[in-house]
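The next block holds one structure in the form of structure tokens; read it before the comments.
One protein chain omitted, others in place.
== chain A ==
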Amino acid sequence: GISWSIVESPSSENGISHISVGVDVVWCITKDRKVWFRRGVNSHNPCGTSWIEMVGEMLMVSVGLNNQVWGVSCDDRTIYFRQGITPSELSGKTWKAIVAVRESDRSQTGSSTSLLSAGCFFTDDIQNQTNAIIQSDADTSSDTELPSVPMNLANTPPMGAEASSSGNGTGNQAAEIPVNLTVDPLDSDQGEATVALTNNEKANLEMHKSTNPDPSAELRWTNIDLKEAQKYPVLSVSTFAETSSLSSLGMFSVGAEEQQYGADEHPLWAWVSGGGCLVDLHSPLKWFTVPSGLSSSAQSLSLSITPAQTAAWRKQIFQQLSERTKRELENFRHYEQAVEQSVWVKTGTLQWWRNWKPYKWMDVRVTLEQFTGSDGMRDSILFIYYMYHEEKKYIHVFLNEVTIIVEVLNEAKHSFALYTPERTKQRWPICLAATTEQEMHDWLSLLNMSCCESRRIQGPPSHHAIWSVTCKGDIFVSEPSPELEAGPHLMQCDQMFWRQVGGHLRLIECNNRGIVWGIGYDHTAWVYTGGYGGGFIQGLASSADNIYMQTDVKCVYIYENQRWNPVTGYSSRGLPTDRYMWSDASGLQECTKLNTKPPSPQWSWVSDWYIDFNTSGGTDREGWQYAADFPASYHGHKTMKDFVRRRRWARKCKIVTNGPWLEVPSVTLWDISIIPSSDADDEEAVALWAISDKGDVLCRLGVTQQNPAGTSWLHVGTDQPFISISVGAYYQVWAIARDGSAFYRGSVSPKKPAGDCWYHIPSPQKQKLKQVSVGQTSVFVLDKNGNLWYRQGITPSYPQGSTWDHVSNNIRKMSVGPLDQVWVIADKVQGSHGLSCGTVCHRTGIQPMEPKGLSWDYGIGGGWEHITVRGNATDASRVAVQDTSEENPAVSKDLEGEEGKGKTEHSRTPLMVSESQELNRNTVNC
């Protein structure tokens, strides 16, 4: 412009302090906080004609793209939105307060796990780090001497055995070192078994006691940070793993104690900027409506289904519509459709991880063709066109064969992997990458929708659904077929179809009545709302009302490495052969404070780098850990022999996403278990046990199908912090304490939801337990060396059982379901083309008289962290009995032949089955 012209302020005594100009409007604030709207502003008369005083007092206002107005009020400093602004009524109608939640208001304690961990393939061998030491004591127990024979005869290469023996080898070397040293730098969690750490823990405990006196006399240990108990080791990413795992970073470990940020409960806003915000006139601002109870107490959060949803009229409409479809369509499906569906196509350019050496990303043209089959079924084919030695070639995938599409964490690319059963066996998915996150999400959304369409899957998951979580925190759900647990031809678990549900969680637990809870990396507890979709899944593939904003916080770690030299002491000048002076845990990747980014664009930093004093092995007062050389075992004090030192830096990052989850406020959790109950009625309360992130055992009261969030916590006293808990179908509660031993809770019943006392159960010899899972009657535990154990000898009069039976090694996590089915996350699984770490596996051959099962079946992976099968109670016993009873000897013979075990003595008659089930029922009830 050329010159300024003066516009008089509304009142002479109070000048204008703030002004905001929109496309067609001008708003201002005077010094007395009054709000004014300029009348008559248009392109011919940009100065307008006069000021109109509006209701309300504001600190400031901000006008958005289509003249929408935002303001911060004077008295309560909340953010307001001007409602009713339309082209014909530019001044709007009323101010509406909007709830803007700061994520940081929740307590922040980051945690994470790593993708990869050293370990062996499945064998019968018990993995025992302290083996060598035991042997030197000439105290060899029979179970530690089991031969290391690979159990999965067909699939495991000799490498498996090698790996397991090398594990023992490490132990042998360890014998030379004093007992209190951590043996393997990569296996930091095993260091916990050492005396040093035990002392360290005690020291911690005392320190906490003195600095932070606990009001509760019963719970002296309340302030101990339990997260240390779950440290995961970190390993470099092998070339194999790169394609079959979800993360190439894989080094987010557990968060440490440090200052919290964001403490106020009611934020006092100072500024709002809506200048870039286009508000659709007619869409309600759903993104500002937060679930009730977020800011209030736990008791007030009720996920009750509104009366309208359960109302009879609604039920009747659903029922009548399905009857109508049956009546009008069932016998006429062969009729021609009046409207033909044309082929529909999406094309684009992506990158593909090519399937010949040298493996690398190459540009490809990708086409998705959708068509409607003669039966009205939609199906799609994905074509990938590439050049091979100047020759045009393509691969294609039928989307009805795709079992999962999963985002892969990759520093440089927005990539995702596509699996079919065949690709799962190979451990070699099709990997594609897009240039932007938005482009990837467009493809993911479309491909997911096409997969669901071709399988006719829509709406929320059923109550029987199997839930799993990847190391990226992504949530997947699969509908179990009845053939998954029983039948003449068991469905293999690489055939299972997984679809994604929005949100970010560390673990998830469910039961067979649709009650699902999850825990985030920041230990926040979430309850499932019954919705589906969320995240990148938008539009009609996502439910409208049950999706809420969700956030999570975890830590990224880097290491500062130094070497000692006689002149300057420790310095950042290493030997030429040394690792990077700033690196990842393995030392192979350079990671500086500047170049280390959050895991993906969805994450943003929420803290600065800080020194992590909670590294396992202990640190000195500056956070350093010392060792003789890289890579080695580190300890928290300098000795004469130490020439190198390192310290760990942590930085918190946060993800904001959405999904069918509502926060259960107040208490942050470490573990949960929900009773798998099959015959309870809808109104009856469901037993839900949990462990807080401090190690308290808690019992949630008032959990029903109608109100899955429950009403209040009941505290159950313990002598030490706990780390794992599980409640079986008949209220058998088992738990694992921090010292690695197991406990059984006596007399738990619906009338006495917290039981009466703990019975100590010694752990398997020389093993520290880390997880327990109780099915209908079976009790399985997992130790810190990855061994899976079955509790033998549980009888009606002795529900604690007698001994531990070894089942398998190579296990990271497990879930025992209401059919006593056993599913695990296996540490390592070798496929025909690649290796996967963190793989869903299913125990086959489990029968009433063979509760330990016979062998493993391999499903989706790697990169999986957690699975829960506790919802799947599809009554398989009847099917199983029919198929294996003498009535059908041919089939049962076939089955046994297939499994190569031929244990005929295990096939049961129906009578025997029901008898044993009766027996088991009594076990727990008395």
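Annotations
Please note the rule applied: a residue touches a chain if its C-beta (ideal position, glycine included) is under 8 Å from a C-beta of that chain, and two chains touch if they have at least 3 such contacts; residues count from 1.
Definition applied: contacts and distances are computed from a predicted model.
Matching "Guanine nucleotide exchange protein SMCR8", "Autophagy protein 5", "Centromere protein N" or "Nucleoporin NDC1" against the UniProt entry of the left-out chain gives the name "Autophagy protein 5".
If you put the hidden chain back, the residue from A:G274, A:G531 or A:G786 that touches it is A:G531. Only one of A:A312, A:L594 or A:M640 touches the chain withheld from this view, namely A:A312.
Note on the undisplayed chain: of the listed residues A:V55, A:V339 or A:M640, the one touching it is A:V339. Of the listed residues A:G64, A:P460, A:G801 or A:G861, the one in contact with the hidden chain in the full complex is A:P460.
Residue A:Q83 is the one among A:Q83, A:S712 or A:S832 that touches the chain not shown.
Annotation: of A:R327, A:K360, A:R573 or A:K752, A:R327 touches the absent chain (contact as defined above). Across the interface with the omitted chain, chain A contributes residues 83-84, 86, 94, 96, 280-285, 289, 305, 308-309, 311-314, 316-318, 320-325, 327-329, 331-332, 335-339, 341-342, 458-460, 514, 530-532, 539-540, 543-546.
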